[in-house]
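Right, one structure below, let's go through it.
In this view, the complex is presented without one of its protein chains, the others remaining in place.
We just call them A, B, C and D in the order they show up, numbering each chain from 1.
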Amino acid sequence: ACGNDDPAATLELSAALPEKVPSGTTIRLGDPAIQAVLGAAGLDKELSAAGVNVEWANISGGPQSIQAFRADKLDCSSVADIPSLFAAWTGTSTKIIFQSVGADPLKFPIYKLGVAPGVTVNSLADLRGKKIAYSAGQAQGALVLRVLQKAGLSQKDVQLVELTSTSDSYVTALGTKAVDVAPLGAQNIKIYEAKYPGAGSIGTGIRDDAATLYCLTTSVQDAAKAAALKVYVGVRTKALLWQNEHPDEYAKLYYVDSQGLKPADAKAVVEIYGDKAIPASWDNAIKRLQETADLLATEQKHDKLDVTTLVDRRFEPVETAAAGSHVVTGDAA
Amino acid sequence: MATNAGRLSTEPAVRVRNLHRSFSSNGGVLNGLDLDIAAGEFVALIGRSGTGKSTLLRALAGLDRDVAGHGRIAVPGSVSVVFQDSRLLPWKRVLDNVTFGLRGPEADGRGRQALAEVGLAGRERAWPYQLSGGEQQRAALARSLVREPQLLLADEPFGALDALTRIRMHALLRKLCETHRPAVLLVTHDVDEAIVLADRVIVLDAGVVRTDVRVELADRSRSDPAFTALRTLLLDELGVDEESRR
Amino acid sequence: MATNAGRLSTEPAVRVRNLHRSFSSNGGVLNGLDLDIAAGEFVALIGRSGTGKSTLLRALAGLDRDVAGHGRIAVPGSVSVVFQDSRLLPWKRVLDNVTFGLRGPEADGRGRQALAEVGLAGRERAWPYQLSGGEQQRAALARSLVREPQLLLADEPFGALDALTRIRMHALLRKLCETHRPAVLLVTHDVDEAIVLADRVIVLDAGVVRTDVRVELADRSRSDPAFTALRTLLLDELGVDEESRR
Amino acid sequence: MTATLHVAPQVGEKDDVDERVVRRKLGPGRRIRFAFWVGPLLVLAVWSAGSATGLIKPAILTAPWDVVEAFRDQWAEHDLLGNILSSLTRAVLGLTFGVLAGVLLALVSGLSRIGESVFDGPIQIKRSIPTLALIPLFIAWFGIDQEMKVVTIALISLVPIYVHTHNGLRSIDGKYAELAETIGIGRTEFVRHVVLPGALPGFLLGMRFAVTSALLGLVVVEQYNATSGIGHMMTLAGQYGQTDVIVVGLVIYGVFGYLADTAVRFTGRRVLAWRRTLDD
Partner (left out) sequence: MTATLHVAPQVGEKDDVDERVVRRKLGPGRRIRFAFWVGPLLVLAVWSAGSATGLIKPAILTAPWDVVEAFRDQWAEHDLLGNILSSLTRAVLGLTFGVLAGVLLALVSGLSRIGESVFDGPIQIKRSIPTLALIPLFIAWFGIDQEMKVVTIALISLVPIYVHTHNGLRSIDGKYAELAETIGIGRTEFVRHVVLPGALPGFLLGMRFAVTSALLGLVVVEQYNATSGIGHMMTLAGQYGQTDVIVVGLVIYGVFGYLADTAVRFTGRRVLAWRRTLDD
């Protein structure tokens, strides 16, 4: 890689994760929500005690993290599930090293469907014939495809309106009736409904709670970084659980201090998103990821993808071990 | 167009009273100047470089809005100016410069004729930068001559012309004056030229009209002793002493 | 700086052979012109407007790279030009225009002195647009005079000056010539001026030197009959007939 | 007094030798032929060399030959021509309105202080604000269809036209206005004969920016309800991370931008033939 010239010890992807973090090991992470709480949770000491230096980047989400990966300026970034698929489809090899889910995913969805004022959509079946905002490469786009699949509709039964979700473009498009239906972040639903009298929303009934930390494969293959990441996965697990237990501090530290929300809004957002949970096994998450990959491959004409190549399950026990008794099983997982 | 153009036939065409003009950086240039020009009268204005001849012309043309000063000026409604620089619009070909602002179907023909008269036939489609200094000056002259104004203000219109061309331009100007009888105020540095052309010669000095001479020569020939006397008088007024005149 | 400046003391300072220049739009302007100017010689160039006087000067100054034509030219290394337009850099104050390109600590002082000599003392910090036409011309003259070149090319440098100022400028130019003895080629439309100042007067016509007269007058006074005779000769050459001269 | 009149042409040296005074040219000198090609070829050369030597990794910037491949694929499979045409339609429409409105506003605000105080400030403020942030407003007013896109591009290209024409107009030498005043013409003729030709150099510079702005504006507007267009193609590719397709778009941008710019400059040289500048 062009960034570091010293030949780092390479690690086979099948080899056991090394225990010892060589001194001076630095990992470059885009994980702002965790970064915000580490200090308060006292977990930063755990990292430094293990000899892990973290270089934080305020980067998260798909396109930006893929750009940074390609330039080799970032090792890992926290995202949902879609980016690792697109990274693979566009030739950037990544590994998911951390999976979390929603504690009650159907009650606390990330996305809902906003419905334009004056338009009646009471169930997914009502989507037939409607104009739906769709952006192919974004999580919102995948969600729309999954909703249609669940409603038993095809792309031809509705009118997909190509629209990139930037800033509040979906809210505006709905409010001005440019589209009938658009996926909105759950935190934006209240704002949307307040802004436009007569506006409505329905839930999708679909699990959209996938949350991962994905890393450059070359970083995972770097023995030193792999060791550091192993430590980080443990710390990250505890940090997530700390967020569940300290919602007010979490709201303040992340949403207010770092994301600039008003305290009341921050609390509301934390409530809307609900608790996160560590699954006892990644099996279900991988199965859902495969389904999404298959759906996108058909609907958007991508290559078939075996998602097991996108996850590094050596980190799975690290995560569950750190969570201990807090792992969840069954429906939630 | 000038608006205070209340010219009566008994009134002078140009009436200037107590005209003051000064530039902040340079003190008073015109200091209470009075001047009348009758309709159809040809006045030559001479004076040292920097005495305010152009300043006066610009005041008469109404181009000194932003210059400090006061006084009363009345001029006829239609005024035409030949500027000291020839001031051709660089983006217009010579003919278009001459006909600039003319209306009517004959504008083009009149422009061509005027150009021919100043010796620029065939150069109608030249750009201004393609003309020699004297040619530019003649084009500017042609532009003024096609206009038939009531008052012609000409600021050294022949300065860059050779003797022969100059004589031809004199004839042209005289012809215009005879046909349309405008009032003319012509700035020149050539005392002979002033005497040959003008009904009256005035000398500007220290911001006022220092000398005002009516030229009443039967024959304006340089060999006429009256011509020489007037010439001597004016050169004296300009401060050229006998010796340096040689 | 001119590079083919191989001037030997026996050689003329300026040597022009078979010079042709023509503008696409306008046919031949110079048609095989030959001209020698000795070191220290003062040559006046007269000719009708548009005959190619400026074209010749620009060729000598090396400013006509893109003009079609051919011929041989040799000039001294240091040439100074007074352009027909005064060509002051509008963004430089008058003094800076005069000292433009001068080096050394006395540049400023010399510039001020030159300005004083042309009657512009006190206007050092004026912008060019704040000068009258004649003042601009004098500033341009001052810029050339501070330079002490081996060849001075002056294109109607006194055209916008009144009689008295003009006489003063003549004296100034003569002083420069006596001190530094540059070769001078001066374009003028004033035949008297040519006779008063020059060692030789040449008349340009149809693109060649039509007339070449050495001025050998003991006393250059207009009352001298030899002066009048030369004057008549030159005016004849310019095509001004006795009658129109009056 | 010795007079040598009617000097006979001297014999000898009757040749075509051209020995001029050689003076160091301080301006840029003669135009080089084929200079038009040097820039693009240089870019291509650096890009190819970088890609071939591996200095530019394909993940960062697709190699030229792969872009050719992607281009061919886009052309054959994804109606690249259609994308280009529908983008050009939008750009040309928006540009036309923008240029007209820009010139009109520049005249009003350039020739009257009141017009200036009313229009100039808002336009300066508009141009300080990111277009992307204004899109919601435009969506609200003009919907998400072609109308909104054309209006947005018009407003984008209006700005450089306005600013440059206004500036060019105000930079016209005052002495030409004086001349026009003494000639006794009205406002309309003044605008036609003095203001427009005098502001033309400024306007043409504005055109150079307006043309590229209009093209760049496509990237923004075609994120909204577009089914075709270069910007749409690049947005999609950006979301999917298809670097090679993005680079196809960039190359098209580069080519069109360079061609348009050259065309405007060439036009400028022709219509400004009356000028003698350092460029000649």
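We take it that contacts are C-beta pairs under 8 Å (C-beta built on N, C-alpha and C of every residue); 3 or more make two chains touch, one makes a residue touch a chain.
Computed from a predicted structure; not experimentally measured.
Colleague: Given that one chain is not shown, which residue among C:L33, C:V81, C:L131 or C:V208 touches it?
Modeller: Of the listed residues, the one touching the omitted chain is C:V81.
Colleague: Considering the whole complex rather than only what is displayed, give the residues of chain A touching the chain that is not shown.
Modeller: Here the touching residues of chain A are 30, 57-59, 64, 67-68, 70-74, 166-168, 171-172, 175, 185, 187-188, 191-192, 195-196, 256, 258-262, 265, 269.
Colleague: Which chain C residues would touch the chain omitted from the figure, given the whole complex?
Modeller: 1, 61-63, 78-81, 83, 85, 87, 89-92, 100-101, 127-129, 147
Colleague: Take the complete complex as the reference. Which residues in chain B touch the chain that isn't displayed?
Modeller: Residues in contact with the chain left out: 1-4, 17-18, 32, 34, 59-66, 69-75, 208-217, 226, 229-230, 233, 237.
By definition in this document, only the chains that are shown with their structure count from here on.
Colleague: Please report how many Å separate the Cα centroid of chain B from that of chain C, as a whole number.
Modeller: Those two chain centres are 27 Å apart.
Colleague: Would you mind pulling out the distance in Å between where the CA atoms of chain A average out and where those of chain D do?
Modeller: So the centroids are 43 Å from each other.
Colleague: For chain B, what residues touch not just one other chain but two or more?
Modeller: 85
Colleague: What are the residues of chain A that contact at least two other chains?
Modeller: none
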